[in-house]
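These notes are about the structure you will find just below.
A single protein chain has been omitted from the complex, and every remaining protein chain is retained in its original position.
Now for chain A:
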């Protein structure tokens, strides 16, 4: 009796284990079960002449719909499939990609974009101006993603030919074309238009691409496989040199670096922490790339809370920080000064050569506080405890401020708590960083106008508002530069935003590959479409 029961139990256990194992093992590509894996229509399928590049990332793709997903890995993968009309060059300027030319009407109330005429989706449908109109209308109607916040001036669009789109704007906005050109991925109207709403369209199978690669296989938590598309006119030779790109997920960056060193992956797409970057740069089998951030790291002082409403107090705080020490010690030299200006050196077309950084001078800080009649200043500084750089320099800021007689209490918070408190403007000092602030004409409005969504400090300055209006309606860089530089000087003098540094990101790849085209920011990194379309095996 007991033997029978024992046998039964063992059989049941064995069956359970077998079922679990079977659930995990992939069937042959032609097999019946497919799980999440989907085969796409048109891909090279050719031999291995171009090879496979394995890229490490620390996070999974969250959403394959490029108009909804906004995580870094989402963008890396979907940017290879859904083309942007513009990309960014080394100087931070917008340059042609899918679009060839663009411009505004004289009154600034109309705009146009001309597209390439040789683009098509991987299912054979041509990519036309109708796809652009469909995309921007969906973004506006359904308030999709970050782009919806950039198109306040957008009224309507018409595809006047297969390659030309004409826009009607409700006010002049000199950043409109650059914003949609760079930030809005173009989706195929004939695919996304089938879904009841674009916002709910998961886009998790049968991908159709107009980029250098098309997604063919997804194993969440493990890998995302993209095959080269046969016809990609933007690449040299009309096709990506690689056959395949595989994104592999390593949530822990230390494991990711071990995988790079062991040859399991060929490239790390995310920026390496400064200490890891130092280690990696000494390895002969690896190459590193350094690109600047398109944003900046900063502190903001909540001017709704006295005495932070006094400019002398904010200047005292600005003089109580040794910025160079932070860049050298915490960032290991992987950061440059922005001379305390919100027009950072990454964007050479805007930069103000006369800007000067706040000098570290605790005595001057004490004098400024005395002038303001403030004694025993005690403040709390919030920051994201998950950010290793800021967690480190927050301590330096506290210690240096103590030299000037200012007591700063550190509040390193879990990320969502930090975001919530920032959003509620519940802080004395906010420490953080912007990933990308690329169009000052429109983005400075979010930062410094009284109703700006990310005006954390509570800036409310009529002169700033006047300069913002002047800059945003300027239709050329030359016309916008003057008011923007004036605005930036006020921001520095009034310490509306204390810009500390612009980080230089380091990426690492195996020396066995060449042809990378690094671009500024962690978002573009070395995994941008232009870069991956030109990567090939080193001789």
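As a convention for this text, contacts are C-beta pairs under 8 Å (C-beta built on N, C-alpha and C of every residue); 3 or more make two chains touch, one makes a residue touch a chain; residues count from 1.
Following the convention adopted for this analysis, contacts and distances are computed from a predicted model.
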Undisplayed chain, where the name is taken from the UniProt record, one of "Ferredoxin", "ABC transporter permease", "SHS2 domain-containing protein" or "Acyl--CoA ligase": "ABC transporter permease"
Touching the absent chain when the full complex is considered, from A:95, A:246 or A:523: A:246
Full-complex contact with the absent chain, from A:49, A:402, A:420 or A:538: A:420
Contact residue for the chain not shown (choose from A:116, A:164, A:261 or A:398): A:261
Residue among A:100, A:146, A:206 or A:409 that touches the chain left out of view: A:146
Contacting the left-out chain in the complete assembly, out of A:134, A:201, A:360 or A:513: A:201
Interface residues of chain A (partner: the chain not displayed): 17, 20-21, 23-28, 35-36, 59-60, 62-63, 65, 68, 70, 143, 145-146, 148-149, 199-202, 204, 219-223, 225, 246, 248-252, 254-256, 258-259, 261-262, 264, 414-417, 419-420, 422-423, 446, 453-454
